[in-house]
Each structure stands twice: as C-alpha cells, then as structure tokens.
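What you see is the complex with one protein chain gone and the rest in place.
So, subunit A:
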Amino acid sequence: MSAVHPVLRARRRKEALRNLAFLSPWIIGFAVFFVYPLLSTVYFSFMHYNGFNPPTWTGGRNWSYVFTQYPLFWPALRNTLWLVVVTVTLRVVFGLGIGLLITKIRTGAGLFRTAFYLPYLAPPVAATMAFVFLLNPGTGPVNHLLGGIGLPTPGWFTDPHWSKPALTTLALWGIGDLMVIFMAALLDVPKEQYEAAELDGAGRWARFRYVTLPNISPIVMFAVVTGVIQTMQYYTQPLVAGKVASGVIGNSGQQFEPGYPDKSTLTLPQLVYNLGFQRFDYGSACVVALVLFVLAMVFTALLMRRRSGFLTAED
C-alpha cells in the first residue's frame, strides 16, 4: 500500500473526487428518494400510524391484518397475477406479430408504422376514458358494431368477468414500443441464415422457428420481463376505468367502490393508495408497498441476467 507513488496517489484521489462529483446528483437522489423512504417503509410497516397521532409500535399486526383480514389484498394479488400472465403473454405474441407484419409491408410502411405506434403515446388517463366510452355496453360504438354483425355484446368494464379482458385490450392497443423493439430485432437477423435455411428446404414456419426465434430470443425475454414489471405497476388504467365505469363523478373526493366491478380491477398499487390515502392506515399501506417491492425486485433480478441482453457488456 505504502509503495504507491505519491503522484499516483494524488491522481487517484483526484479521480475519485471527479467520479463522486459526476455521480453526486444520483447519489443524493438515491439516498434521499430511495434508501431513506424504503427504510421508513419498513419502519412504518411495524407501526400504527394515521398521520395525526404519533406512530406506535404494533409488531406484526399490520402484516397479519393485510394477509388475513384486509378483504382487498388477495383479490388484488389474484388480479395482478391474472393480468401478468394473460396480458404479458398476449403483449409478446401480438407485439411480435405486429413487428413481423410491419417488416413485410412494402407499400405505405411509414403510414402503417405511425398508426401502430401512435396509441403508445396516448396519455393513460385519456386512453382509459376513451376505452371506457368505446366499450360502454349501452352506447359505445364497439358493442354497436359487434351487435351489428351478430356477435355477443359483453358488459366490458361493468362486468367483473370482462373488465380484465377490457384492460388487456387497452394494454394491447398501446403496444407501439414493443412493435418498434421487435422490428429492430427482426431486421437485425442475418439474411444469410434465412437463405441457408431456404436452401435446406425450410418452409415459412421452419424458418421462423429455427432462424427467427433463436435470433430474437433475448428480445422476447426482455419483452416478457419488462412486461411483467409494467403490469405489476398497473395503476392509472384500472383505477380510472373503475372510477369512470362506476359513474363516480370526477375528482370530487367522493369514495368509490375500489376495483369496480366487484374488485375485478384492483391491483396491488391501488391498495397502497386505498390503505394510505383513503383509510389513513399508513402502517398497513407500507406492508402492501413492501410486498410490491419484493415482487418488483424478483423480476428485476431476472431481467438483469445475462441472457436478457439488457445490461450490455461495454468492454
């Protein structure tokens, strides 16, 4: 240690200071807006606190309340799992399909691409309100069209069996980002591999199965894991859909039935809001927040595995 030349040591110190200076915004932000609140969340999860009286220690009571008595926890977890499995699967299949389609389109490709991409940009509240209107069972144009060609006309956001499929449809509408990512990956598949496969007599399906899929598998993995994380965070769309479909007026602060209809649109992030900001039970809200944290981190760990192609080796 002492063998390090003083000049070298001085330079190292200068470099360390420089690194610290460049990283300082993030370091401060990480400490103040991540580490501190996360530790506080753990702390509050063992406290009884309503924001007015000073917090008091309750041990595991918030935890047992959330898991055994809070009537919304298990439905929300079940809904989240449903949405994760169904929405993510459909998003990947549909996104890949749209990606494949756009690489095949010759005439007006730019127009098609814009059409497929635009909904991704629609503000979630606006998109949700639009879909609640479009899928309105009585006056909405979708059931009008479905009825017109003799198909069943579901209740969509007003029917607990159809509200999650309606949310999934809304999610599929905003698939533009995935389409672009899949398209870039598809165009990166080496052409020679297709030609070689064709010489071997491979048909369309065989070429897709043995050339395309292996080449884009890291992107499929990326789409699955980011999709899981996004769906777990689903907040604005299910909340606004439930509120608007149930007829609650605006932001008047009027209490609404959480997860309307029949808890079917509840997701975990909504419970944090319900417990913390409507029932002022900050301790229990922190329990749900920690459940959400553990779930998010499990999937983030998966994403950072080598195979996902997400963290690039920069050397």
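The rule we apply is simple: a contact is a pair of C-beta atoms (placed from the backbone, for glycine too) under 8 Å apart; a residue touches a chain by one contact, two chains touch by 3 or more; residues count from 1.
Here is the rule we use: contacts and distances are computed from a predicted model.
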item	value
Protein name (UniProt record) of the chain left out of view, among "Putative multiple sugar ABC transporter permease", "Oxidoreductase", "Aldehyde dehydrogenase (NAD+)" or "Protein-methionine-sulfoxide reductase heme-binding subunit MsrQ"	"Putative multiple sugar ABC transporter permease"
Listed residues A:Asn53, A:Gln69, A:Thr107 or A:Gln255, member touching the removed chain	A:Thr107
Which of A:Phe133, A:Tyr194 or A:Phe208 contacts the chain that the document leaves out	A:Phe133
Residue among A:Val85, A:Leu118, A:Leu151 or A:Leu213 that touches the chain left out of view	A:Leu118
Selected residue (touches chain absent from view) among A:Ala166, A:Val211 or A:Val272	A:Val272
Contacting the left-out chain in the complete assembly, out of A:Trp162, A:Tyr260 or A:Tyr282	A:Tyr282
Positions on subunit A where the hidden chain makes contact	15-16, 18-19, 21-23, 25-26, 28-30, 32-34, 36-38, 40-41, 44, 51, 98, 101-107, 109, 112, 114-119, 121-126, 129-131, 133-134, 136, 139, 141, 144, 173, 176-177, 180-181, 183-185, 187-188, 218-219, 222-223, 226, 229, 232-233, 235-236, 240, 243-244, 247, 249-251, 253, 268-269, 272-273, 276-277, 282, 285-286, 289-290, 292-293, 296-297, 299-300, 303-304, 309-312, 314
